[in-house]
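A single structure is presented below for examination.
Heads up, one of the protein chains got dropped from this complex, but the rest are sitting where they should.
In order of appearance the chains are A, B and C, and numbering begins at 1 in each one.
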Amino acid sequence: MLHSVKTRDYHVVRFAGDSGDGIQVQGLHFTNAIGFSGHHLSTLQDFPAEIRAPVGTTYGISAFQIQFGGDRIRTPGDTPDVMVAFNPAALKVNLPILEPGALVIVDEDAFNPRNLKKAGFESNPLEDDSLTNFDVYPIDITNQTLQTLGLFELSRREALRSRNYWVLGFMLWVFDLPRYPLTDWIKKRFEATPEVCRANLAVVNAGHAFGEIAEHAHVLQHKTILQKPLEPGEYRTIRGSEATALGLSAVSQLADMDILYCSYPITPASAILHELASMRDPRVATFQAEDEIASCCAAIGASYSGAFGVSSSSGPGLALKAESLGLAIASELPLLIINTQRAGPSTGLPTKTEQADLLQSVYGRNGDTPVPVVAAKSSADCFQAVIDASRIALRHMTPVILLHDGYMSNSADLWAIPDIDDYEPIETHLTAADRLPDHAPHDAIFERDPDTCARPWAIPGRHRLMHRVGGLESDIRTGHISYDPENHQIMTDMRLEKIRRVADFLPDETLVQGSFESALLVLSWGSTYGHIYEAVETCNKDGGSVAQAHLRFVHPFAHNLEVLLKRFDTILVPEHNAGQLATLIRSELPALASRIRQFNQINGLPFSALDLIDAIRGALVDG
Amino acid sequence: MLHSVKTRDYHVVRFAGDSGDGIQVQGLHFTNAIGFSGHHLSTLQDFPAEIRAPVGTTYGISAFQIQFGGDRIRTPGDTPDVMVAFNPAALKVNLPILEPGALVIVDEDAFNPRNLKKAGFESNPLEDDSLTNFDVYPIDITNQTLQTLGLFELSRREALRSRNYWVLGFMLWVFDLPRYPLTDWIKKRFEATPEVCRANLAVVNAGHAFGEIAEHAHVLQHKTILQKPLEPGEYRTIRGSEATALGLSAVSQLADMDILYCSYPITPASAILHELASMRDPRVATFQAEDEIASCCAAIGASYSGAFGVSSSSGPGLALKAESLGLAIASELPLLIINTQRAGPSTGLPTKTEQADLLQSVYGRNGDTPVPVVAAKSSADCFQAVIDASRIALRHMTPVILLHDGYMSNSADLWAIPDIDDYEPIETHLTAADRLPDHAPHDAIFERDPDTCARPWAIPGRHRLMHRVGGLESDIRTGHISYDPENHQIMTDMRLEKIRRVADFLPDETLVQGSFESALLVLSWGSTYGHIYEAVETCNKDGGSVAQAHLRFVHPFAHNLEVLLKRFDTILVPEHNAGQLATLIRSELPALASRIRQFNQINGLPFSALDLIDAIRGALVDG
Amino acid sequence: MGNMSYKDFASDREVRWCPGCGDYSVLKSVLHALADTGSEPENTVFVSGIGCAARMPYYINTYGFHTIHGRAPAIATGIKLGNPDLEVWVITGDGDGLSIGGNHLLHMFRRNVDVNILLLNNEIYGLTKGQFSPTSRYGTISPSSPGGTLTQPVSPCHFALGSGATFIARGIDVDQKGLVALFQASKAHRGTGFVEILQNCIVYNKDAFENVTAKASAPETQLHVTHGKPLVFGANREKGIKLNPETLSLEVIDAHKTPGEVLVHDETNSLIAKLLVDLTPPLPTAFGVIHRRTATPFEDVFFTQRKSASRAPFDTLLRRAIIHDHREDASPE
Partner (left out) sequence: MGNMSYKDFASDREVRWCPGCGDYSVLKSVLHALADTGSEPENTVFVSGIGCAARMPYYINTYGFHTIHGRAPAIATGIKLGNPDLEVWVITGDGDGLSIGGNHLLHMFRRNVDVNILLLNNEIYGLTKGQFSPTSRYGTISPSSPGGTLTQPVSPCHFALGSGATFIARGIDVDQKGLVALFQASKAHRGTGFVEILQNCIVYNKDAFENVTAKASAPETQLHVTHGKPLVFGANREKGIKLNPETLSLEVIDAHKTPGEVLVHDETNSLIAKLLVDLTPPLPTAFGVIHRRTATPFEDVFFTQRKSASRAPFDTLLRRAIIHDHREDASPE
């Protein structure tokens, strides 16, 4: 079959190979070139399951996917139309998700009997007719690379590691993308080792040249139509962990205070720890504790002493923080818990995504212990989300749980670099304590802010306001231990009221697309935002009448949420859990319960557009 | 004021004094005499807050309360009509709860300036007119006791410790109760120390004689009208901890297996640990672990190896078990968690009661991790509740959370001693594994019971069915680790279905009083059963039209619950939390949400009849 | 030193331990140590877990944080990392510190955070009414072990040594003079100071230490150690501890006859520390500073590293990734 230059609004390109093949580096550089060319984009890193696997096996496959195009892109796409497979296993694993007719570039040199067997192919798919649905383009990539490198003093092993640069060069040619971002980077990166530098540049150029000269190669070329090129501005690609780390740095500036980020390594939450550690912001220190309990407790200690304590984890780690969260609630300290949700229960599927910690976040502690719960919606949004969540924690003197998920932490968005001066400063209750005289009486130390019920943040070292706090019930007036029944009722009511008051400060929820006249509202929260956005958009393009609202603040709800939802007779809530937001809505806004339809996918993967569209159409039909 | 013999259907008597005054022993003996006289009864122990306090202080007061009478008694009563106060602090603390006109017996010798000051009295209440609302009867109890003991070789301190026996003798006379249960007990107890024995008997008799001979004393006599004396049978008083320990012993017999009870001391859960340890049932061993996590894990280990693992705690301790509970769910092991709820959040009010761990029990873990939640309703009921909960755990191969509360563990009921032969044996999935041949293939080892979805309980030592389980997602067929997306969906669905199926085995919910024609349903769960029962009964006696239903199985609900609730337009849910069962009902049975009214009291105390009646009347009026 | 008296360090709260509890005396020693060393109430924090001992912060007029069971060391670590200039004390018990909290103690020792840890060891769970603890002796009868406990106790000082603690001391509740000196030494030590205090729980484990602490027999049952001084005890300091170099076992010798053979205490030598923490009756129990060595406190390195971090300005951090610059005037960089 012959290939022709394909022009489309967007492309979904996937690179797949062994962990050692440099797939992720390749993906990043490809993304970079896309970014420089002014396309919108979104990417996804797909790592093999947690144990590093032997070369050539299907469970050792690492992949990188990017969707890019000429209009706002919100997801890395479901069905790649272009794929590069470095070996048979990579082909095997990824075939099921390819678009029919997709261009499949393979390194034919890797399709030897050993690798084919490891991948579980009975015969060579390049030779039988099992790939007729696709445009398969086999290239002797290994051979091409080795030939190029023959001129350099590199071992065969080192040389083979450069295959990704060859492929990059070739792929840049395929999509007609600029080479200089990559070549500049190589020059800088390998400044100290000129031989390696020259070798890599040579390989990139060889790959590019191959495209230009190879027979039939011209027909491989793909183009994207730029409908809406990027607005002028400064952009970068950003992963969830990067956005969170930068967001925390922003918080420390906006609140003018130190942050202590306490964590215990766990997939996928660790990415933020690594990012922060490498950032070395002197106002945002990291502390790797001995376990999750200690990490939460150290953060509480930090907040007690007047820094802002942040503690992060994933699924089982959040469960371990439950008791100490109770202490932070009882002692009314600001605290931020970032939980990168992963597929559960228990150890579950650590590298897969899920949204199943919502109810744990809202209810998972002893006693009536409410906390606000905030959710980020995309990698880039993690920046704003962590600022929003921190603002609540500091304004209301309360722990806040910020929910991320595995999908967010492995995907990357294009992000317009913000200006910190555009953000409102974050007020803290240190100032309330600053206003008190030395040795003020206890009822002054515990006098609450009339709007938030927050107490002054009287801290050692800064205030001469010696007093004691703790996990026992305390007197509403003086903070002393109190066994008084009436006081316990008052304090419980106050704690509930305090969290209810958070809603007084929340912006109204709005529709993110569609109108109030739509026949159906799709209500999303968390990282499903993008997939759901695209699915709703598609439905509407096909004549559907669908609106979307998206919750940043999952607990408490914004005051207007009920009114907004009431405008729709049918509300579809797609979630990666067994219906946790749906459960919350039913219990908090029961008048709406009969309108709620659930769509629950709990397989560790993001939604596919097709499934979502089906669910939306189903809800439109059944009402 | 003169006193007259009072006859009523029931009495509420309260003893109060310092921790060292022997109040609780006294209460038990008084209870015993009541029991022997054929009355119905219910008691409450009211301990001072956790720190042992100096003598004579209000916060060091220990109290014992009993309600007894001629018809079924379900609570220890709210408003004592008779009280004995051993010192001014005891009087001070308890005055607010007495019935107007109550008989107040005090040891006038203890009303010295020092004690009055410690109790915070400005003047002696026996001498001013602050007690005109009550029938105060001051006796020189100390003096009387010392005089009696003048004949014996006891130190003054030892002698003073006998005041409670003097009061017992007197109170037995007041209510015309038999002395022999007490005197027999004293003879047995002090067999080895005849001097002490004789002294105590003398003091009891002196107290009794004082009643008979003292001027005016005859007018103090109180009588209870026995409307419905106890059915013939064998009875005992029983506390929640005793009933639970006996229930676990029954479980080990009914299931014919060993139990490992693992716990870490915490108030109020420790009572069960102590009871079991002292019981020394060789089939129900106790293990005090290093913390709550280890206690849960050790129980999981026990269940893994084929014993039945039970782990208990209170509030913050349950929070700590969240992660390990997830493991038990993932590895599908039977496990019983007994949680004695106490007032939260955090350390809270450890000795006070609350029902605020319900949502934590249902939702407090990472991932979609459902478990059945069962609640006991009274001290005596703890026996049946632990059998019910264990049966579910063993039949469905799942962890089960059994909720107790602080009230239950400090109160005691009269209990008709059961015959273990009347109970159905408990089946386990060991037999399913027994049926498999040695080295059976993995899909046999994981073949599920069609009714319950439970897997065979293949255990080391008993079965040659070597296999591996764990917290990573496992293949539904073979139990091997599986990263397959579809399998994760199937397993998640299976876990949800498994818990849903528990409902297939639950008895229908019924009304415990009232009819379907009643204008209002009061829905109770847990230890509020008795208070709510009495309040509903009172309302109905006064012409109200109120029914009561009571949930033993809080999650999942019995299949017929929705139908039952639908028969009522208004459903009042009184709880000692901010509305957790109400929340569950709204989310699970949203069609009923508009009918739900909440009544929430979170002050660490049981409901008072008056407040409940008000709430019921309010709900009747407002609909 | 300071110009506040020990009474100024007492809070206005009524102290609520059982009459006769050893905690009273420890509290008093703490107050004295604070006054003597010139602690500043507004710069001092007492952190505790849960237990009878853990109530102590309420009675001290500094900042106080009564936290959750076993976690005080972790919280104290956070406090020091939040503000390293604070003087931080942790009050814990044998259950709080060594049952539920053992792991956090280990890591506190390992990190050598500059915090003073006072572990009030009454060999029982006081607050929860008398269950055995990890330091309870073999066979202890308690509500949860009516047939007697089944395990050998853990030795707090031995545990601290195994965990790499840099300051290990032991004292007795009623020996106020001794305690104040140990608290002062702990405060002076840069890094984690650990003081085990034998504390009498008069209600649930009365006189558990009577065999060691009784005044009458004290000269025979207590070995008070001082750096650079020989390890001697007895009414006339006539008994000396000697190490048999062949068998590496201990012998009690006549210190007056062969003073040269008596071992000399060297705080910095961890082998001697091991030898001292192993001393149990019938040999005398060691008191005083058992081990002390110089090591940098965690927060010193922590803040040095933090400050020296050549942090890029935020605007640079924002651009730390590969930047796609689409400003009209931008040229690739």
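To be clear about the criterion, a residue touches a chain if its C-beta (ideal position, glycine included) is under 8 Å from a C-beta of that chain, and two chains touch if they have at least 3 such contacts.
Here the structure is a predicted model, which is why all the values come from computation and not from measurement.
Colleague: Missing chain touches which shown chains?
Modeller: Even though it is not drawn, that chain still touches A, B, C.
Colleague: May I ask which residue of B:Y235, B:W525 or B:F568 touches the chain that does not appear here?
Modeller: B:Y235
Colleague: Would you mind spotting which of B:I105, B:A289 or B:V502 touches the chain that isn't drawn?
Modeller: B:A289
Colleague: Touching the hidden chain in the complete assembly: which of A:P138, A:P265 or A:P418 does that?
Modeller: Reading the full complex, the residue touching the unseen chain is A:P265.
Colleague: Which parts of chain B are in contact with the chain that was left out?
Modeller: These residues of chain B touch the chain that is not shown: 28, 32, 35-36, 38, 180-181, 184-185, 230-238, 242, 246, 249-250, 253, 258, 260, 262, 279-282, 285, 287, 289-291, 293-294, 297-307, 309, 323-324, 326-327, 331, 414, 417-418, 420, 459-461, 463-472, 480-481.
Colleague: For the chain that got dropped from the picture, name the residues of chain C it touches.
Modeller: 98-103, 106-107, 110-112, 134, 147-148, 150-155, 158-164, 243, 245, 247-249, 263, 266, 269-272, 274-275, 278, 295, 298, 301-302, 305, 309
Colleague: Which parts of chain A face the unshown chain closely enough to count as touching?
Modeller: Residues 50-55, 59, 263-267, 270, 273-274, 277-278, 280, 286, 288, 290-292, 316, 346-347 of chain A touch the chain that is not shown.
In the analysis below, only the chains that are shown with their structure count from here on.
Colleague: Suppose each chain is reduced to the average of its Cα coordinates; what separation in Å results between chain A and chain C?
Modeller: Here chain A and chain C have centroids separated by 43 Å.
Colleague: In whole angstrom, how far does the Cα centroid of chain B sit from the Cα centroid of chain C?
Modeller: The computed centroid separation for chain B versus chain C comes out at 40 Å.
Colleague: Calculate how many whole Å lie between the centre of chain A and the centre of chain B, each centre taken as the average of the chain's C-alpha atoms.
Modeller: Measuring from centre to centre gives 47 Å for this pair.
Colleague: Two-or-more-chain contact residues of chain A, please, as numbers and ranges.
Modeller: Counting only residues that touch two or more other chains, chain A contributes 323, 326-327, 331, 470-472.
Colleague: Touching two or more other chains, which residues of chain C qualify?
Modeller: 50, 68
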